[in-house]
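In what follows, a single structure is set out as structure tokens and then discussed.
One protein chain is absent from this view; the other protein chains keep their places.
Every chain is named by a letter (A and B) in the order it is written, and numbering of its residues begins at 1.
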Amino acid sequence: MTQLAMLGDAFASLMTVSTLFNVAWATLLGIIIGALPGLTATMGVALMTTLTYRMQPDAAIQILICIYVGAIYGGSRSAILLNIPGTPASACSTLDGYPLARRGEAGRAMGISTSGSWLGTLVGTSMVALLTPTLGEMALSFGSYEFFWIAMFGIVIAGTLSGGDALKGYIAGFLGLFVSTIGQETNHAYARFAFGDPNLAGGISLLPALVGAFGVAEVLQVMRGPRMQPVAAEVDSVIPRLEDITRYWRTILRSGLIGTFIGALPGLGEDIAAWTSYAAARRGSKERELYGKGSIEGLMSAETGESACVPGAIIPVLTLAVPGSAPAAVLLAAMMIHGLNPGPMLIVTAPHFIYRVVAMLVLADMAKLVFGLLLVRPLLWILLVPRERLMPVVFVLCCVGAYAIASRQFDMGVMLVFGLIGFVLRDLKFPVAPLILGLVLGDLLDKNLLRGLTLTAGDVSPFFTRPVSAVLSAVTLGSLLLSVPAVRARAARLAGR
Amino acid sequence: MADESAASHVTPPPKARTDLITAAVLLAFAAAAFAGAWAMPTFTDRGGDPFTAPGIVPGFHAVVIGVLSLVLGVRAVLRGALRPDGGPPAEWRRVEGASTPRLALAAALGVALVFGLIGRVPFWAAAALFVASFTILFEWPMTPKERRLRRVIEGIALGIITGLVVTLVFERVFLVRLP
Partner (left out) sequence: MKRRTFVGLAASAAVLPALPAAAQGYPWRPERPVTIIVPWAAGGSTDQMARVVAAELESELGQRFVVVNQPGASGSIGTRNALEAARDGYTWAAGAAVDVGTYKVLGLLDTMLADWHLFFAVANVSVISVNPNTPFHDFGQLLEALKTRGQTIPVATAGLSSAGHNMMEMIRAAVPGLQYRHVTYEGGNPAVVATVAGETQAVSQLLVEMTEMIRGNRLRPLVALSDKPVPLAGFGEIPPITQWVPGMVAPVNYFGIWIPKGAPAPVVQSMTMAWERKIRNSEALKRYAENRSAIFTPIHGEEAFNGAMQMVTRTAWLYHDAGKTKLSPEAVGIARP
């Protein structure tokens, strides 16, 4: 087993004091970056690429991987405690995490998110070790037609993410899709709905919209509502319950595999991995009615999915020099800057590097688990801060977060406008999550549809006849039909017969 | 409280009539958006593929939003939007402790920070002013007279600490140049 030997070598080479020290601070910094609304994994990795430039390549890549792993996990802290996702990836964790926190189970929720996230990265990392060449090749069978269907599938599940009113979920989803068309399109550089404004011509970025729709809307909501008794006074168990994990092992495994796979597809990221895992878990769940109201399984699936996506996104980086997600794109650039040259030749020229990345991921994952458990109790204090003092600070952080990613004041305006829109929509019982999902998927849908049509000169048949497309289209159309109440009732009767 | 979803943790569902009004607003929005998409150039005169016309996708989204809002309107009517009471639930907005003045104040402070303060004064001062006035204004009515001075001082301290810490951390650690 030369592979095992290489893996062993990789671990051995990383077991130094300086490496472990780097792993510790970088993972912690990653968690903080993730937990602050607006600072994303992409930005954290990009920032550290420059700052670690003079380090040895191995040390630098280790730090970047820790930041990446930590930031994706950290985002769910603020999602659970404040109903504000720290990164786009954890928007899905608000659906069940926040209701759990509100009924006094914030500690349990963070425990679930920690163990789910830890297991997710572990599942994903073992896929890197086992399947890197195979999965990398598989990513190539996804072209424009397939990405179109993935986006369509995301929109079809938008209705089911509403936790009740599917119709309003779809409306919110399509509003998000519509907003994503604002700005220059790719074919003719025509600025849609820009009204001559150069900032609008650049489009609405996801991040300010997200921080607004969740963060600002939440601040407004909390300030209008009645003053609440701090719920975290009776702190529940901080250590994750083994039973929570064993009971949902099927969900964990499924979400881990889905997350890894979505990660391995170029251009999709942690956010879509979380949504897809969540939708799949809900469909396969025995306790579907709990979803959106504080379901352990729901939170677990979202966390496992997004964290499994991290190693998944690194797979095509290593085999094809193609990033599976935005932070992975920066990681790829860092590898190139350090002269490591990932790509199809890597497996020939430097196979040990793949195993070193596996070992780095495992170390980052372990550090994440340790910090995750250590941080639960201090984080619960946040719930004890009265809203009159917590909310203005959160609002300031939202402003900085919206601004930080591109240093544009325009983005703060976008944040505020989306905050007001998000607040009104919420008040009218439109779910906000599909709005963000629509914004994420809009670009994917638009570009791949038009590209597919350009490739075939208007012939739509490849959208249905290519093998992967055929499966995806059947699943999507099936889900769409099943979401119509009358059809679902008919199907249930047929199944009962 | 325990069985409510995250999105519904403060207010009950809107009346059917509110849904009907929402549907009308959405329909108007969809119509405007469709008109905007229709008016976009197609670039076929420059040899562009007709499938790459910029208006197709937003136009499609607008049509779907329009259709869905019609469905929402019809559903609202079926649920009693046209009845004199505007349809159930009748306890509209009677949530205990919800307050529109507080909402207005929070929104106004937010707008003042983003459009009034940031960019005109140094960021740490803007943040400090915002946090201090937010805290003081909201705590004022619920604080007994003899403790108000103390609360004001605490508010100012919180403001200055927030402003300085946020500015220092973001400018020094995350290397963001704040406005």
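Here is the rule we use: a residue touches a chain if its C-beta (ideal position, glycine included) is under 8 Å from a C-beta of that chain, and two chains touch if they have at least 3 such contacts.
What you see is a predicted model; the values in this text were computed from it and never measured.
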Touch with the omitted chain, as defined above, among A:L20, A:A333 or A:V417
A:A333
Contacting the left-out chain: of A:I155, A:L299, A:L397 or A:L472, that is A:L397
Could you tell which one of A:L7, A:L29 or A:A151 touches the chain left off the display?
A:L29
Hey, which subunit A residues sit against the chain that's not shown?
21-22, 25, 28-29, 32, 35-36, 42, 45-47, 49-55, 140-144, 183-184, 186-189, 191, 198-199, 201-203, 205, 266-267, 320-323, 326, 329-330, 332-333, 336-337, 339, 341-345, 375, 378-379, 381-382, 393, 397, 405-408, 447, 451, 454-455, 457
Contact with the hidden chain only, please: which subunit B residues?
46, 161-162, 165, 168-169, 172-173, 175, 177
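One rule holds for everything that comes next: only the chains that are shown with their structure count from here on.
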Interface with subunit A, subunit B side, in the complex: residues 1-11, 13-14, 18-19, 22, 26, 33, 36-37, 40-41, 43, 48-52, 54-58, 61-62, 64-65, 68-69, 71-72, 75, 95-100, 102-103, 105-107, 109-111, 113-115, 118-119, 127, 130-131, 134-135, 138-139, 142, 158-159, 162-163, 166, 170, 174-179
Residues of subunit A touching subunit B in their complex?
33, 39, 47, 83, 94-96, 98-99, 102-103, 163-164, 167-168, 170-171, 174-175, 177-178, 181, 185, 187-188, 190, 192-193, 216, 219-221, 223-227, 292-294, 388-389, 391-393, 395-397, 399-400, 403-404, 407, 409, 412-413, 415-416, 419-420, 426-429, 431-432, 445-446, 449-450, 453-454, 457-458
